[in-house]
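A single protein chain has been removed from this complex, and every other one stays in its place.
The chains carry the letters A and B, assigned in the order they are written, with residues numbered from 1 in each.
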Amino acid sequence: MDSYVRLPAGMVVVVALLAMAACGGNEGEVRENTLDEILDRGHLVCGIKADTPGFGVLNPDGTAQGNDVEYCHAMAAAVFGDRNQVEFKEATSANRFELLASKEIDVLIRTTTWTASRDTDLNVAFAPTTFYDGTGIMVKASAGLSSVKELDGATICILDGTSTQGAVSDFFSEQGLTYSELTFQANPELRGAFINDQCDAWSSDKSQLGAHQFTLKADGTDAVVLPETLSKEPLGPSVRDYDSEWEDVVRWVVNGMIIAEEQGVTSDNMGQMAANPPNNTVARLLGVGFDGGPPTNLGIGHDKIASTFMQSVIDQVGNYGEVYSLTLEQVGLTRAGSLNASYLDGGLIYAPPMR
Amino acid sequence: MTTSAAYRSIVSSCLTWARTNLFNSWRNSVLSLATIAAGGIAGFLMLRFVLFQANWGLVAINRKLFFVGSYPAEDTFRIWISLFIVVILVALTYGVWIGRLRPYIVAIGVVAVITLTLGLGTDLHIQEGQYTQEIQSAGQTAIVSGVHRELVWERGWAPSWLYSLSLGLAIPFGTSWLLLAGLFAVLIGGAWAGRRLSRWRSNPILLQAIGAAWVLLIPMIVLLQLGVSSSHWESAFLDLLVFAVGGFFSFFIGLGLALGRTSPYWTIRFSAVGYIEVVRAAPLLVWLLFATFLDDEFGPIGEAFSNIDLVYRVMIVFAFFGGAYIAEVLRGGLQSIPRGQHEASEAIGLSAAQKYIFIILPQAIRAVIPALTGRFIALWKDTALLAAISLVNTLEKAKKILGGQTDIAEGAFFEIYIVVGLIYWLVSYLLSRLGGAAETRLALGTR
Partner (left out) sequence: MQRMKDIRVKRRSRYLAVNLIVGAASGIVVGYVGYSIAINLFDFDFLFGPYGSPDRSSIFQFLDVEASDPRWLGMLKGAGNTIAVVVFAIFLSSMLGLAVGVARLSSNPMVNRLGKLYVDLFRNLPLLLIMFFFAFAVSRSLPKIEERSGWSGLLYISNRGLAIPWLETANSLWWLWPVALLGAATGAWLVRRSRARREAKTGESLRPNVWGTAVFVLIGAVAYAALLFPVRLTLPDVTQSASGFFSYTGGNLLGLGYLSALVSLTLYLSAYIAEIVRGSLQAVPHGQTEASASLGLSTYQRFSLIILPQALRIMIPSLNNEYQNANKDSTLAHAIAYGEIVLISNRIINNTGNLLQTYLFIFFVFVITNLIISLIMNAINRKVQIR
C-alpha cells in the first residue's frame, strides 16, 4: 500500500550513505596538543598506580603518595608552578594504555615498562626511564627457597596484563620448568591470595616486590625475593604519540630532575642557586642568567610554560635523589650500588645535557 | 492465674499452628525439620560472625568513605538538601498515591535513610585522620596509606559491634543528628500530609502537581551537585546520582522509543526497532567500556562525546541503555490497551497528544508497573558496574579500603562486602516494595 513511499525513502538512505562515505575521507594524522588542553583545564590528570607502596598509593580520600606520584606533582609544578594542580586517576595494568589513548589521562606514570611492541603498536611515547627494574619472584620465607629454579610445579600469582606474565612464561619454558598461573586484576587481592597460600610465589617487578615484602613484614608475613632477575624492566612516564610539545615537557622535567641531582641542586638550596648559579649548567637548568648575563630560555613547551619551570619543580618536589629517598628508600629499596644510582656513582641514571 | 492461662492458650495455639502447618504429614515434618535445622545453623553462624567475630570498627571508621567518598566536607550541605528534596517527594507521593502507611515500608525507609546518611556526620573525624602513616619495622620507616591507627584494635575482641556502635555515637555529629531527625520528621510528616491532602483535594490535580514537582526537582538535585568537581562524586552517592539521572532520562527515552515502535510511520517504527535491538544485543558492560575508551574512532562526533566528563558519559549510557529496555516494557503496556480506547478518544475529538497523555499512557503505564519496577531495580543494580570502568562507586571504594588499609583491613573481606551488599540490597528492596505498593494502589483495572 505504501510502497510508493518506501522506494524514495530507501533511495534517500542509500544516497545519504554514499554521501557520508564520499565526504568523510579527508582525515589525516591529527596532531595532539595536550599541553594546551591541560592549560585550558587548569589542572593535570595523571594516571597512577593505586596500590603499590613506594611507587603509587591512591588513598581512599583521593590523595596519593609514592615515587610515581611525585613525578606527577613535578609535571604540575612545571606547568602551573603549583604541585597541587593535579588530579590522580587510577590506571590498572589492564586498562592503562586505553586510558591514555582515550585521553582520560594526560600522562601515565605507573611503573610502565618501555618495550618495543608498546612503543610501536600503541599510541604511546616513552619519556626517560625513572627507574631501572627487573622481574623477580617472591616466596614466603617459610618455604626455605634460595633460587627460582627450585620453583618447579609452583603456583605463581601475577597481575593480569603485565609484562611480568611474558617474562615468567619465557623464563620457565627456557629452564624446562612447569608452573601454574593465578592472575588478579589488582594488588590487594593478589596480596591476600599470597598471604593465604592461594599461590606459592608472587611475581612482579623486583622493586615492587621489595616494597610489598616490606609491608608484608609489617603485617606479620615474612617473605624473601629470590635473587634471579628474569627480565629487564625500565620504568618511566609515557604520553601519547604525536604530542611533541607535551612530550618535551614531560621528558625535560625528568631530565632536569636528574641534572639537578648531578649538579647538587636540592629543594633546600634552590633559592640560593637560582639567585647565584655556580655554573652555566645550573643557570640553564633553572632558567636564569649566569654571572649577570641574560637568562637562558630553552623554549620547552614553546613558551607556554615559564622558562623557570625547573625552579618550581625542584623547589616544590625536589631533584631525582630527593624524590627517591623520600619515597622508595622508605619502603626499603636501597639506591646505593643499584642500577638506579647516578652514573657518577656507577649506576644508570644519566640525562642528556640541558642546553 | 489468668496470665498463666493466657500464656498456656498462646502456647497451645502455637503448637496447633505448628501441627497443622509444619507437621501434618511425615513428608512435611521431614521438610520442616530440615529447613529449621539448616536455617538455625546458618542463622547461628551469621549471628556469631556479626556479633562476635566481625570487625565492624573497620566499617565504622570508614563510613564516610562508603557513602560519600571524598566529597568535600564543606559541601556536604548539598547532599543534605538533595536528601531532603528526595525524602519530601517520596513521602508526599507515597501519602497521596498509596495513602495507608505500611509499617514495613516505613521501617525499610528509615533503615535506608539511616544507612545512607551515617557517613555524612563524620567529616570532622575523617578530616583529622592522617592518611600518611609511618610503620616502624626493623629500624626502617614505611609510608602506608589511609590508616587511623588510633582506632585499631585486635580482631576478636568481645563484641566489637558494641564498641563500634559506641564509637559511632561518640563521634561528634554536630548538627547531623538534628538533620537526621529532621529527615525522619519530613518522611513521616510528608506521608501524613500527603494522605490528608489527597482527602481534601481531588486526586488528579494533586498527582499532576507531584509529577511536576518530580520532573522539576530531580534535575535541581543534579544541578546542586555541579558545585563539586565530578572527581569527588564517589561511593554510594555516585551510584545514587547515576541511577537518578540515568533512570530519569531513560524513562523518557523509553517512552519515546515505545511510542516510536507503535507509530504509524514505518521509518519511525523501523528506526526505533533498530535502535532497541542494537542496544539490547550487547551487555551494558560492553557499552560502558566502549564509552570509556572511545576516542576519535567515530570522527568528530565521537571525539566530542569522548571529551565529555566520564561520569556524564556514563549517565548518558545508562539513560540510553535503560531506555531501550524500558521501551520494550512500555510497548507491552501500549499494546495491552484495547483499540476501542483509541477510537473512543478520537471520537470525542481529542488530538493525538491529548489522547496519549490523558487516555492511553496512564493506562499503559499502570498495566506494566511490576515490569517497570523491575527495570529500575536492574538499572540500580547495574550501577555496580561502574567499578569495572575505574569510576569509584561503592563496590570500588570497598576494594580501595581493603587495599589501602592493609594493616587493619587485611582479611576483612566479609565485613566490607556485607556492608556494600546491604547498601545495594536496601535500595533495590525499597524500590521493589514501593513498586508493589503502587501496583496494589493502582490495580484499578481489576476493580
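Here, a residue touches a chain if its C-beta (ideal position, glycine included) is under 8 Å from a C-beta of that chain, and two chains touch if they have at least 3 such contacts.
What you see is a predicted model, and the numbers here were worked out from it, not measured in a lab.
Colleague: Give me the visible chains that the unshown chain touches, in label order.
Modeller: The chain that is not shown is in contact with A, B.
Colleague: Looking at the whole complex, which of A:D200, A:E233 or A:D248 touches the chain that is not displayed?
Modeller: Residue touching the chain left out of view: A:D200.
Colleague: Pick out which of A:V45, A:V79, A:A125 or A:A154 touches the chain that's been left out of the picture.
Modeller: A:A154
Colleague: Using the document's definition of touch, tell me which of B:F84, B:F184, B:W214 or B:F270 contacts the absent chain.
Modeller: B:F270
Colleague: In the full complex, which bits of chain A touch the chain not displayed? Write them out.
Modeller: Residues 2, 5, 8-10, 12-17, 19-21, 24-25, 27, 94-98, 101, 117-118, 121-123, 143-145, 150-155, 160-162, 165-166, 169, 180-185, 189, 192-193, 196-200 of chain A touch the chain that is not shown.
Colleague: Touching the hidden chain in the full complex, which residues of chain B are there? Just list them.
Modeller: Residues of chain B in touch with the missing chain: 21-22, 28, 31-32, 35-36, 38-39, 264-268, 270-271, 274, 281-286, 289-290, 293-295, 297-299, 301-302, 377, 381-385, 387-388, 395, 399, 402, 411, 413-414, 417, 420-421, 424-425, 428-429, 432.
Throughout what follows, only the chains that are shown with their structure count from here on.
Colleague: What is the distance, in whole Å, between the centres of chain A and chain B, each centre taken as the mean of its C-alpha atoms?
Modeller: About 38 Å, centre to centre.
Colleague: Can you tell me which positions in chain B touch chain A when the two form their complex?
Modeller: 62, 65, 69-70, 126, 131-132, 135, 137-138, 140-146, 231-232, 266-267, 292-296, 299, 306-307, 310, 390, 397, 399-407, 410-411, 413
Colleague: Using the touch definition up top, name the residues of chain A that touch chain B in the complex.
Modeller: Against chain B, the touching part of chain A is residues 2, 5-6, 9, 24, 27, 30, 50-51, 53-54, 57-63, 65, 87, 89-92, 95, 98-99, 101-104, 186-189, 191-192, 195, 214-215, 217-219, 327, 330-332.
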